[in-house]
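With one protein chain withheld, the remaining protein chains of the complex are depicted in position.
Our next item is chain A:
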Amino acid sequence: MLLEIRNLTIEAGGNRPILRDVALSVARGEVVGLVGESGSGKSTIARAVLRLLPQNAAARGQVLVEGQDVLSLDDGGLRSLRAATVSMIYQDPRSSLNPVRRIGDFLTERMVHTLGRGRKEARGRALELLAAVGMRDPELRMRQYPHELSGGMLQRVVIAAALAADPALLLADEATSALDVTTQAETLALLRGVQAERELGMLFITHDLHLAAAYCDRIYVLYAGTVVESRPASALFADPRHPYTAGLLACTPELGDPRPIKPIPGRPPSLDDAFAGCPFAPRCAHAVAACASSPPPSVAVEGGSAACHLIKEEAPAC
């Protein structure tokens, strides 16, 4: 397994941990979606994979990348993991680039300064990558500054930089959320293209369950730092088992479908809200007495698992 997260719990001072007992895996060549509202801990998972956690955060559990536990790596090992194995693409491409350095610097920095390649070689590779992500006139782009490029172009640059070191795993943290619709579609197609071509594992983080269902192979739904449902995208979309997943799907209006839009009542919990039982119980329409008192166990359902008191264990589908 390329990425395997086991029992990851991260605490950073609030009344409840940011992440509680998260288990997640991404195989080579697989696109895995991670869906949740803001504050659910999606980005923290991605950051944990690179060990970019806040100073005061305490992490327990294991984050295995190609079998190595990221949380216990030494500094050198961590740097080489960040440089060569895992690449992250961020939500806002404009703030991902140093505004006073050229695009070329951004693209070659990792190759020259952490992988120790020659400047000329790095430059050639950067030009190739810019062409590969569909940028016209790469020579010119290399000399330009971030403020001279549009958001869509910058996201291409960021993707090109992420590919610079031939990583095995891509973490896309809301990589298309800040772009407008057409650029978003282009970027999604581009990401999918490079992912398939290089057989990369990809963790695709988004708040948009519909997008994730259409784009990913498997999906993890995160709520208040716990995985509430993890299943193949098609199964999850067709037949959500956890009330929260069903609620997320019911939030979006659909053309030609007369069903009313049903927002989930209440607000996503903050780090100050602690839960004795199921964290979703206060907002759940189907909650029973047990929901408030004991945390729901993870139950095997068709293709994956869900954590809800209302779901009865099923025999694995054959």
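Throughout what follows, contacts are C-beta pairs under 8 Å (C-beta built on N, C-alpha and C of every residue); 3 or more make two chains touch, one makes a residue touch a chain; residues count from 1.
Convention: contacts and distances are computed from a predicted model.
**Q** Just to verify: the chain that's not displayed, which of "FHA domain-containing protein FhaB", "Peptide/nickel transport system permease protein", "4Fe-4S ferredoxin" or "Solute:Na+ symporter, SSS family" does UniProt list as its protein name?
**A** When "FHA domain-containing protein FhaB", "Peptide/nickel transport system permease protein", "4Fe-4S ferredoxin" or "Solute:Na+ symporter, SSS family" are compared with UniProt, the left-out chain turns out to be "Peptide/nickel transport system permease protein".
**Q** Give the residue, chosen from A:35, A:83 or A:142, that touches the chain omitted from the document.
**A** A:83
**Q** For a quick check of understanding: of A:10, A:161, A:221 or A:306, which residue touches the chain that isn't displayed?
**A** Only one of A:10, A:161, A:221 or A:306 touches the chain omitted from view, namely A:161.
**Q** Have a look at A:98, A:270 or A:294 and name the one touching the chain we're not showing.
**A** Touching the chain that is not displayed is residue A:98.
**Q** Which residues does chain A use to touch the chain missing from this display?
**A** These residues of chain A touch the chain that is not shown: 50, 52, 78-84, 87-88, 90, 92, 95-101, 109-110, 113-114, 145, 147-148, 161, 165.
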